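Heads up: the structure comes next, in structure tokens.
With one protein chain held back, the other chains of the complex are shown just where they sit.
Let's look at chain A:
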Amino acid sequence: MSLLEIKDLQATVGEKQILKGLNLTLRPGEVHAIMGPNGAGKSTLGYSLAGRDGYEVTGGSVTFDGKDLLEMDPSERANEGLFLAFQYPVEIPGVAGTTFLKHALNAKRRHHGEEELDGLEFVKFLRGKAKELGMNDEMLKRPVNVGFSGGEKKRNETLQMSVLEPKLAVLDETDSGLDIDALRVVADGVNRLRSPDRAILVITHYQRLLDYLVPDFVHVLADGKIVKSGDKSLALELEEKGYAEFVSAA
């Protein structure tokens, strides 16, 4: 059974139609990459899946693990197992990283009828996860993303992902703003999350992340639609030739 099934998805931002009938199917265990030129609708796809206000779905359907995703509010989508790693993670002064993640994890646990973790249990659990990503206690105590470098913010997104253990992770331009070392740390973190029952959707402009996070399928998104699909060799081809072919076709 597919984990995510997007059929003929149409979405507008403001008055403008951005997604114009997008089809995509992900099965558990698969890593898909969506590549495309600027303005093709890559971020709109991520936000539409996560349910952000202002990204209005005007047609089509999205089924997530057998349920109608578009019926749910953003927090329900997250609790059902959808995770969007933000291109620009938001700074939240006044909310400590640990507090934030504890609320997030316990919301999910409640949603699934599981016992909530108390403060101590949670800190233990979180420390283990953070260590894998080279994040120390001091970073966890700081307010969410405040004063973090670009690399630290992306590492923090990866940490959240590993804590929340989603069924589907959507990575929106996760490589942007990273140096090569940070890129490796983040890619390693994501690779550790690869598993037979989890799918990953990597949205990216460049091929570089895919050297470390090797996809099973690569799709080209241009003018709001998937215009070409292939295996990982398609990414290399795009890197070489650029998107000119697809932009002119659109």
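In this section, contacts are C-beta pairs under 8 Å (C-beta built on N, C-alpha and C of every residue); 3 or more make two chains touch, one makes a residue touch a chain; residues count from 1.
Please note the rule applied: contacts and distances are computed from a predicted model.
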{"item": "Absent chain [UniProt protein name; select from \"Fe-S cluster assembly protein SufD\", \"Inhibitor of KinA\", \"Assimilatory nitrate reductase (NADH) beta subunit\" or \"Ferrous iron transport protein B\"]", "value": "\"Fe-S cluster assembly protein SufD\""}
{"item": "Omitted-chain contact residue, chosen from A:V57, A:L70 or A:I92", "value": "A:I92"}
{"item": "Among A:H111, A:R127, A:R192 or A:H205, the residue in touch with the chain that has been omitted", "value": "A:H111"}
{"item": "Absent chain, residues of chain A that touch it", "value": "50-53, 73-75, 77-79, 84, 86, 89-90, 92-95, 99-101, 103-105, 107-108, 111, 143, 160, 164"}
